[in-house]
Every structure is written in C-alpha cells, then in structure tokens.
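Structure first, then comments.
The complex appears here minus one protein chain, its other protein chains still in place.
Chain lettering (A and B) follows the sequence in which the chains are written, and residue indices restart at 1 in each chain.
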Amino acid sequence: MNNLLSIENLNIKFKSKKTYTKVVTDVSFDIKKGEILGLVGESGCGKTITSLSIPGLLPKDAIVENGKIIFDGHNIMDFNEKELTEIRGNRISFIFQEPSTSLNPLMPVGNQILENIVIHKKISKEEAKKSVISLMKKVGLSDTENMYKKYPHELSGGQKQRIVIAAAVSCNPALIIADEPTTALDVTIQAGILELLKELNAEYGSSILFISHDLALVNQMCDRIIVMYAGFIIEFSEAENIISSPLHPYTNGLIKSIPTESKKGKKLYSVEGRVSHLRENEKKCPFASRCTIAQDICFKSVPELRELIPGHFVRCFLAKGDKNG
Amino acid sequence: MKKNFNLIFGLSVIIFLFVFMFISLFHTPYSPTEMNIRERMQPPSAEHIFGTDQFGRDILSRVMEGSQTAFFVGFVAVSIGLIFGTFLGAVSGYFGGITDEIIMRIMDAMLAFPVILFALMFVSVFGVGIKNTIIAIGIMSVPSFARITRSGYIQHKQFDYVKSAKAMGAGPLRIMFLHILPNVISPIIVAASMGFSTAVLSEAGLSYLGLGVLPPSPSWGRMLNESQIYISKAPWFAIIPGIFITLTVLGFNFFGDGLREYADNTEK
Partner (left out) sequence: MYYYLRKFIAMFFTIIIVTLITFFSFEIIPGDPVLSKLGIDADEAQIASLRAELGLDMPIPVRYIKWVGNILKGDLGESVRFSLPVYDLIKTRLPVTFSLMIISILITLAVGIPLGILSAKYNNRIGGFFINFITQIFLAIPSFWVGIMLIMIFGVILKWFSPGGYVSWSENPAESIKSVILPSVAIALPNIAIVIRYLKNSVLEQMKKDYVRMAYSKGLNSFRVMKNHVIRNAVIPVITVLGMIISSVLAGSLIVEQVFTLPGIGRLLISAIGNRDLPLVEGMILYISFTVLFINFIIDILYKFIDPRIKYD
C-alpha cells in the first residue's frame, strides 16, 4: 500500500431553500505517497468542495451523503472534531487561492505561521519562533526577522502566498492541498511559487493535491491528472496520457483551448456554454448539453467511469480506445 | 410576506395601537380630563382597568388620548423629515458635486447630534409646546431620509431608464421625482417607520422633562413625569404609559425591519 489517501464514492450535496444541489457525485481516487496529483476543472465543478471535504472543512450547508475518505489507513469520515483538528495543519494542510484574504489582516504574518506550529507541537515559543524564521527562509523570503512582525497588507501577493505556504508546510504534512495556489498572482510570480511547491515535494516527500482550472499548469506540475466536470470525475490518467490522447470531449476541448506557440494569432478554442449541475435523479451525461458530439444515449443515462485503456479512465459513452476519441 | 415575523408582528402592533387611537377619537370610557377626587389613585379594577391617577382620572382614557398625541407627533414629524429629507437627498444624489458635498456635510453634522439636545435648544428659543416639539423632531429626522434617498439616487442615476428618459428630453425634476423616486421608495418607507419610533421616543422624553406637549393635551411622557412622585402608592400609573411607549416604538421598529426584509427578498 503506497496510497496515502483514498477517496471512495464520495457524494456531497448542498441544501438550498427546498431543493438539493448535488455538487460531488461518485468521486473516487487515491493519492500516492510523494506524488503530485492534479485536479482540473472549471470553477463550480466540485474540485474545491472535494478538497475541503478531505479534512472535514466543508461549509455547514454541505451534506456528505456517503463515501469514505481513507487517510493513512483511517476513515476520516468517522473522526470527531477533535481528531480532525489534530490532522488539520499537521498531517493535511491547505494552500488557498487568495493569499490577500487567506491571512488574518490583524495578525503579524510570523504569528500566523507560529500558530500552526504551537497548536500541534509541544515546543517552547522561542524554538517555534526560530523554526518560523527558518521556514520563512526556506520558502524564499528574505529579511525574515523584520517580515515576521509585519501585517499582511505590508507584503506583496507573492510574499503573502509564501507565508501561507510556510504555514502549510510548518508541521511537515503528509498531504498538502493546493487550491489554485497561483491563480491570484502575477504571471511572473507564479513560476516561483510552482517551483517552490515542487522543491518542497521533493525535499519532504509530501504529497500534493494540486487543484487548478488550468490544464497546462497542472500538466507541468503533476504526475497524474483528474478532470472533473459538474461534480463528476470524467477522466483520470497519467498526465501524459491526458494531454496526448484525451478520451473525453470536454478534456479535448480544454486542451484545444490551451494557448501555444503554434496557435499564435488564431482565435482560441473555447467550450461553449456553462457548467450546469444535474438535478437530483436526472439521468443524462452531465456534459451532454455542451457536448458537440452528443447522441441520444447521452441524454438518457449517466455514463459510468470505465477503464477504457489500462490506467486511463473516462466517463463517456462515445469514447473509443483508439487515439483522439 | 410568508414567515416574515418582523413584518407581521410590527404590523399587528401598529394596527392594534391605531385602532386604539381611532376609538379614542370618538369614545373613551371616561373623560380623560375630568377629575374625581374620591377616586384618586385607584388600583386597576373592573371599572378602571388601568386604575386612576392622582386626580382620579381614568388612566385607560388618558392613555387612549395620549396615543393621539403620539401618532400625531410621529406622523407630522416624519412627514416633515420625509419631505425635506427626500428632496435634499434626491438633489444631493442626482446632482452630486459641490451641492452634494454641502448638503451632506450639513446632514452629517446634524446626525452627530442627539435629537433631544437640538429639541431642547429649539424649545428654549421658540417656546415649549406641541408645535415646536414636532418641528424640532421633524428637522432632526431630515438627515436620515436625505442619506438613504441620496444613496438610492446615486445608484439609479446611472441606470439605462434614467439615461433614456434624459435622452427623451425629460428635465431633472421630472426624472428625479417621476422616474427615480418610485424605484427608491422602499428604503425611504423603512426609514419612515424607524423615524416614527424615534419621534415617539423623543416626544415622550421631552414631555417627561416638561418641555414637550403641555397640558391639557395628554402625553405618555408627561403622564410618566406626573406618576413618578406617586410611585410607591400608585405603581400602575408609572407602568402603563411606559408600556404604551415601548409598544409603539417596538411596533414601528419591527415593521421597519420587516419591510426591509420584504424589500430585500423581492429584489432578489
């Protein structure tokens, strides 16, 4: 068993006034020790909700219908709040999208890293403070003694995200969930943050669940990629398989819309329409209404996720084993 | 309207008090002013359900008549505030610039002041009485209307319907009061309800101090003033008018909150 985390049949719905909206349907995947797993999809596809559910951080109006989240051999779903707080920030930590709002505006940034250490480790404040300083250096911040006492608004976006990362890795977690960690940052800063994440992955052996809407970025970072759509996993394989021979029409669309050198000057492809979730008990392919090749069957039942080619899963009736289905 | 407790509760209280007041216009159990020395400070009983005061007057009848004062003061003061405040706010929001700056600075200055302090100044210069009480409270309720109206106008003046009205040659007054006003009216009504509460509270306070409504007009605040000396002999005398003040303010506050909720929900 080299699986750090296995999610089995996860189903999550939201209660809104009278109806339920299903945001995660039958999601199963695992993360191996030390791997970087990519989770791709448009906003609203359920990727963030899936990730929040791992250490029990779902918002109050979310309901987990069923499913198991096995982390290190234990089903986290059975954990009580106290057990969960022992895992959060310690074994599983988060890097959120928006560094400018992820930090408490009224707390010096050093203390926000320190806090993560002192609640999980029984060490003196001085020692903890020392390790904060060395963490800050590790994530590429300079003038750390000074920066420790600064407030978030005095730092740049990139610096803030490095603080968030320092807090996330402070207890040497087994799993880091990075939810769009560079989306809010300038392009020039993005590369540095991605490089840092890779370094930390290599150095500490922490697994990373890398969540992004940007397939190209995920391809750069990850060993394996999951593509999600409207709460469903629609494709899942090694990164190179996904990029070179996508099986699902949606993935195909995503790849076509990646800007590259050869497409320069041409209009970029985009998938028409918007994500719409299936209603409860609605039976059709979630992508059918936007799919250019949809046929009758696509509107009659929900396709299963099947292993079409060994190691390559897809949720589509029409996908065929040959190239570019 | 469904499940809007604030609105339903507020409206029920207001209707109850209004009916109470309306009846008093035609009939009160006893004369509110007739004194009866033999029946001084009678505790509540079948004849006098709220008891009698130091002159043997029926408290229920006096409270009923007092509700006329409360409604009258509230209604007129709010009308003053509403008319002037809405006008100033509309001008301020629609035209902006230096006009806006001057009007809003004055409104801010007024908002920083306790209503009661201004009212005290006003009656000390112009004399005590119901008329000046109403004017003073009315003036002090102008800023809250002006502010709310102004923010509505700032938002609405950039909408297409205003632009098209302008393009069709409608003058500023026409646009301000025929086109925009109906669209920003709901927060103004909410403010009116809240303003009513403030007016009732202020009038009660001033009359309690003896600087508001003068006898023989009955006023709940004045009744409380008179009751205080007899607090150990006739506690009901000090309790009843207070309950009515509280109930009135409560009704209009709940109604205002409920209206706001209702407006928010229908907008969505």
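Following the convention adopted for this analysis, a residue touches a chain if its C-beta (ideal position, glycine included) is under 8 Å from a C-beta of that chain, and two chains touch if they have at least 3 such contacts.
The structure displayed is predicted, hence computed values, not measured ones.
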Considering the complete complex, of A:Thr25, A:Asn90 or A:Thr182, the missing chain is touched by A:Asn90
Missing-chain contact, candidates A:Leu57, A:Ile189, A:Ile255 or A:Leu305, resolves to A:Leu57
Touching the unshown chain, subunit B contributes residues 5-6, 105-106, 108-109, 112-117, 120-126, 197, 201, 204-205, 208-211, 221, 224, 227-228, 231-232, 235, 238-239, 241-242, 245-247, 249-250, 253-254, 257
Contacts from subunit A to the absent chain lie at residues 55, 57, 81-82, 85-90, 93-94, 96, 98, 101-107, 115-116, 119-120, 151, 153-154, 164, 167
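Convention: only the chains that are shown with their structure count from here on.
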The distance between the C-alpha centres of subunit A and subunit B, rounded to whole Å, is 56
